[in-house]
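Single-structure report; data block below.
Of the protein chains in this complex, one is absent; all others appear in place.
Chain nomenclature is as follows: A, B and C, assigned in order of appearance, with residue numbering initiated at 1 for each chain independently.
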Amino acid sequence: MKPILKFLSGREAGIFVMIILFCTAVGIYKPHFISSNSLRIILLLVPLIMIGAMAQMLVLVARHVDLSMGSMLGFSAMVAGLMYRDMPEIWWPIGFLVAVGTGAVLGLFNGLLVTIFNLPSIIVTLGTLNLYRGLTFIISDARQINRANIPSELKAMSQTSPIFGIPWIILMSFAIALLTFYLVRYTQLGRQIYAIGSNPNAAPLRGINVTKVTLIVFIISGALSGLAGIMYASRWGFVNPSNTGMGFEFQVIAAVVIGGVSINGGVGTVLGTFLGVILLGCVAAALPLLGIPGTTQSAIYGSVILIALLIDRSVRQRATANTKRSRA
Amino acid sequence: MTNQIPSLYHKKSWRSLFNRPETMTFTLLILALVGASLLSEYFLDVNYILRSFTLTAELSIAALVLTMVIISGEIDLSAAANIALSACIFAYVQASGAPMTLAILTGLFAGLVMGSLNAILVIVYQLPSIIVTIGTLIFYRGLAQVIAGDKSIRVPEWFIGVNTKMVLGVPFPVVIFTATAIILGLVLGTTIYGRQIYQVGTNNTAALHAGIKSNRIKFGLFVLLGVVSSACGIMAASRLGSVRYDLALGGELQMVLMAMLGGTYIFGGRGTILGTFLAAWLLVIVSTGMTVANLLPAIQLTVLGLLLIVAIIATNFIYSRARR
Amino acid sequence: MHLPLVSARGISKSFASIEVLSNVDLDLHNGEIHALLGENGAGKSTFAKILAGVHKPTQGVIKLNDSIVEISSPMIAQELGIALIHQEPISFPHLSVAENLVMGQKGNGLLTKVNWTEMVDHARQQMTMLGVEIDVTIPMQGLSIADQQMVEIARAIASDARLIIMDEPTAPLTPREVSTLFGIARRLKEEGRTIIFISHRLEEVRMICDRVTIFRDGERIATNTIDELSDEDVIRLMIGRPLGKYMRKYNADIGKIALSVNKLGLEGAFSDITFNLRKGEIVGVGGLVGAGRTDVARAIFGISPAQKGTIMINERKVNISNPADAIKLGIAYVPEDRAIAGIFSSLSVEHNLTAAIPKKIAPKNIIRRVLETSFSSESIDKLSIRLASPDQPIVELSGGNQQKAILARWLHTDPQILILDEPTRGIDIGVKAEFYDMIGTLAESGRAILLISSELPELLSLCDRILVMSEGQLTADISSHEATQEKIMKAAVPKMAISA
Partner (left out) sequence: MIKKTILSTVAAFTLASGMALSEDIDIVFIGKNTGNPYFDSLTQGFVEACDVIACNFEFVAPATAEATSQIPFIEAQIQRGVDVIAISPNSPDALNQVFDAARAKDILVLTVNGDITGNEEHRDATILPTDFTKVGADQVEMVGSLIGYEGEVAILSATTEAPDQNFWIEGMNKTLETDSKYSKMTLVATVYGDDQPEKSTTEMESLLANFPKLRGVIAPTTVGIAAGAQVVQSRGISDTVKVTGLGLPSEMRDFVKDGTVEGFQLWSPYNEGWLAAHFSVGLKNGSMENKVGGTFQVPNLGTITINPGNSINTQAALTTFNAANIDDFNF
C-alpha cells in the first residue's frame, strides 16, 4: 500500500538529502565530525527539541501556534526540582509524572483561553510565555535547584544506555516520536487534528468536536513540554528559573518549519519533523567545529525559518494549482 | 436561489464614551498610579517617572507605528530585533571610523531594508505576517549578535545622553514619543491614508473594490515601522552610550502589550494612537512602581503576562460583539 | 401509493423580515429523481437546505417515513439519512480521499484505531461500486471537481443516505462526466433511494427526472411528472410573475457609445464577449447563476482583468489593471455580495458613504469634516437612507439601506459608466421601486448603466436592451420591445449538454 501522503514524501526526501550533504561537507572539512563520538554529541543535542517539535507539529497542523513551550518546560522542571529538593527520599521516577502533569495543566490553561474566549493562539501563548516564566521565578523564590538535589539516577539517564550506547533520554525522545506517529496515523484523534487544520469550517459540519480536539492538542503540547522539562534536569543536572527552557520555543518552531509542517494547517508529517530536528542538531554540533562562533546560531535559525516558509509556499501553490478552477 | 444576506440588527450602539477602549486604558492608568504610589512612597515623583519612561521610550515609539500595522490587519514581531540590529550596525559603522552622519544614515538604511524584507515576504509572497516576523525576529536578533558578538560597541562621548537633554524639564525621548504620537494620531485620524488603513483592516476585499490600494498601504506601513525602529535603535545607542546584541531583548511582548492594552483589535480594523499612547504610560507606571518597591522581577513578568491576556480578552469581547 | 419518504407541510422561511419561502407542501417518494426548478431567488435552494438541516424553517413540519423530525443541523440530517452535495464539495483538501469518506462518522471515539488497509479497501470498493476510477490514496485537493463530487456521493451512500440532494451538480462537469453522474443517479433510484436534483438545464432534467416541482417567488407553483410539461410550460410556470405595476416613467435619449467591449475572454470564466453600452442607455444582463456575468463585470472594473479582448471608453482603447484605473476612467461597480465586497461593516455609515472619493473629501490629503458631512448627508437625503445617525456602524442598517449606501458611495464618484450587480437582491419590495426610480433618473442624466439581474420583470421593465449569458457565452441580445420572459429564459438555459 503506497504511503497515503505520497505527495508530501518529496519534502522528507529533500530534508534527508540536506542532512547527508551537510554532514559530508563538514566531514570533509573536519574528519572527526563523522565519528561515533560526535554522533553522540549530535544525538545529545536532540532529545528535548525532538519532544518539543512533536508537540509543536500537532499544534501547527491544527492551525495554531504555541509560543509558551519554553516557559512550560521551565515551570514543570522547577516543580519537579523543588519536589526533589524538599522531599529527597521520594522515589525518583515520580518526577516524570509531576513534570508531565504540571505541563498538561499549563497546556490546558492555554487551550481554554484559545477555545472558550476564541482568542488567537499566538497572542495568548505570547502572554503565557511570560506569565509562566514569572511563576517559575515565584515558586522557586528565584533560586536554582543545584546538581546535588537532582537524583543521580535521573542524571544517569542522559549518560548510561540500555542498548548499544544510546542514552535513555534519546531513546525516550525517539519513543515519543514513534508514539506521535502512531497517534497521528492510527487514531481518530490524529486524523481529526489534520481535518481541523485542513478545513476548520467544514470540521464541525462533519461531526468533529473542534473545541475538544483543540484542547487536547494544547494539553499534549503542555505535557510534552513538561516531559522535556524533566529531561532537562536529567541532561544538564540542574534547574535554573531564568535560563531553563529560555528560547526553546524558537528552536522548536525552526525545526518544525524546516520539517515541512505548513503554517496554514493540515500539512505536516512526523518523519519530516524528526528529520528537521536531526538537521538542526547537526548544524548546532558542527558550528563549534567549524570555528563559527555560537553567536551565529540564532541568525542561521532565523534564515532557515524564512527559507522554509518560501519552500512551503511554492509547495502549497503547486498543490492548489492542479484543482480545476470552476466558476460559481 | 438567492443567497440571502440576513442583515443583522444590533441592540445598542457602541458610540457612547463608556465603551471606547481608550477609556478602559485610562481607568487602568489611574488605578496603576494610585496603586504604585501606595506600594512605595518613593514612586510619586514626576521627574522620576519621566526618567523611567526614557528607559522604554524606544519601544513605545515603535509601538505607535506597530498599532497602525495591526489596525491594517497585519502584525510585526521583528521591530524590537530591528532596534537592536540597527543600533549595532550604527555603532559598528561609527566605531570603524565613518563620520557620524554616514553611520546614522547606514543605521536608518538598515531599518529600511529590514522593513522592506518583511513587506516583500508578506505582501509580494503573501505569507502570513505573524510567522514571517517570527522568522525575521530571530534572523535580525541573530545578525545583531553576529555584528556585535557578545562585546558592546561604544559610541563617542559627545553623542551620549539624549535622555539627559531636557525640553522644558521633559526628557527629549519623551518629547519625541509625544510628538510622534501626535503626528501619527493626526495621520490616522484626519488624513485619508489613516481612514484607508482602518478600511483595509476592516475588510480588505471591500477596500480593493472601493479602489483603495491596500497592498501599497500595508507595504508602506511595514517600511515605516522598519525605519522608525532603526531611528529608535540609534536613539537607544545614544541613551546607553554603548550597544550590545541583547538590546530590547523580549521587547516584542511589550510592544504588542501596549497596542492590545490601548484597545487595538488583534484582527485589525480597530484601535487608536491615543490608546497605545496611554497604554505606554500605563506600562511604565506598572513596571516602575514594582521596581521602586523592590518587588521580585518575577512578579513583573507575571503581571505583564496576565495584563496581555486580560487585554486581548477585553478588546476581543468588546469588538467581536459589535462585529458579529 | 405507498407512503412518501419525506413529506413537508406549510414550510416557510424568512431572513430578517424578507420572506423567501411561504407555505410550501411537498411529498417525495422512495425510488424517485425529483427536480426542483425556478428562477434565481425562487426559494428552491433554501427549501433543499432546510431539508439538509443547513437552515431551520420559520414555520412548517417535516415528516420522514411518516414521523415528524426536527432537522436542526447537517449532522442530524446525516443521521436521518439526508445528504446534501454542494456544487463545490466541502472537503478536507490535505487529507486523502479514503479519509474524507470516513471522517467524523459516528461511533468511533477519539482513540479508536484507524485501520488504513481496511479504510482504503472500503473506499476502493465504493468507488468501483460507483463505477468510477479514482485513486483513493491521494489528497482531495489532487482531484478534479467532478471526482470530488463522486466522493461526496460515495460518502452519502456510505452513510446509507435515503435522500440525496444535489445542488447544481452538472454546472462544472464535462458532458462525459454528466453522463457518468446520471448513470449513478439511475442506479441509486433503482436501489429505492430518492434524489433531489436542483438544476436549470431543462434538457438534463427531462432526461433524468421522474417528477418536477417549480418554485416561484417562494411558493410551490406546480408538481408534475416530467412528461406532463413541455419546455414552454415549464418556463411559463417559472416566470409567470406579474410584470408588476412598475412602468418606466422615463425615456432618456440614447447618446454615443460610452463603453464598448470586444471579444473579452478569461480562461474558465467567459469568452468572446462583445457588446456596446451607450450614454443614457440601460443594458440588462440576464442569465443563470454561473453564467459568468459577475466575472465580466469584475473584468471591466479591473478586479480580475480579462486575458483576451479589448475595452474602449468613449471610443478610446483603455487598459484597466485595477479598480483605481477603472474609477479614474469613470466606471463604478456596485458588487453582487454586499457583505464581502461592499460594506466596511464596523465602520460608520458616513465612512462607508465617502469610501470611494478620497480626493473629494480630503483635497490636500487632510479629511475636511465639513465636506464629508455634506457629501454623506446629501446622499442620505437623496436616497432617503433610514438610519439612527450617520456615525452608527453600517452593519446596523437593513439590507436595503446598506445597498443604498453602497450605491450612494459610487454616485459620489460621478461615474459615466455604472455597473450594478444584482442591486435589488435581498431587498424588500418597497425599497426595490425606489431603486428602479434611481436607476431611471441616472440614465436620464446621461450615464450608461449595465444592470446585471436575475429578476426577469426587473430586466424587462427597466432596460432598453437585454443581453443574456449562459455558461460564459453571450447567447442573446434582444431590444426591450421584442423581449419576453420566455425568450430570455430560453437563451439563459444551457443548451443540451450531453448527447441523447
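Simple rule for what comes next: a contact is a pair of C-beta atoms (placed from the backbone, for glycine too) under 8 Å apart; a residue touches a chain by one contact, two chains touch by 3 or more.
Just so it is clear, the model here is predicted, and its values are computed rather than measured.
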item	value
Interface partners of the hidden chain - shown chains only, full complex considered	A, B
Touching the absent chain when the full complex is considered, from B:195, B:209 or B:244	B:244
Among A:115, A:144 or A:209, residue touching the chain not depicted	A:144
Missing-partner contacts on chain B, residue numbers	40, 42-43, 45, 48, 51-52, 55, 149-152, 154, 160-161, 163-164, 239-242, 244, 246-247, 249-250, 287-288, 291-292, 294, 296-298, 300-301
Residues of chain A in contact with the chain not shown	32, 35, 37-38, 41, 44-45, 133, 137, 140, 142-144, 146-148, 155-156, 158-159, 236-238, 240-243, 288-289, 293-294
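Following the convention adopted for this analysis, only the chains that are shown with their structure count from here on.
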item	value
Identity of the chain that, by mean CA position, is farthest from chain B	C
Euclidean distance of C-alpha centroids - chain A vs chain B, Å	30
Chain centre separation in whole Å, for chain C relative to chain A (CA means)	46
For chain C, residues contacting two or more additional chains	289
Per-residue multi-chain contacts in chain B, two or more chains	none
Touching residues (chain side chain B, partner chain A) in the complex	121, 125-128, 130-132, 134-143, 145-146, 149-150, 245, 250, 252-253, 256, 260, 266-267, 296-306, 308-309, 312-313, 316-317, 320
Chain C residues within the chain A interface of the complex	74-75, 78, 87-88, 90-96, 98-99, 103-106, 108-114, 116-117, 120, 137-139, 141-145, 171-172, 268-269, 289-290, 292, 295, 472
Interface residues, chain A side, partner chain B - complex	65, 113, 117-120, 122-124, 126-138, 142, 241, 250, 253-254, 257, 263-264, 293, 295-303, 305-306, 309-310, 313
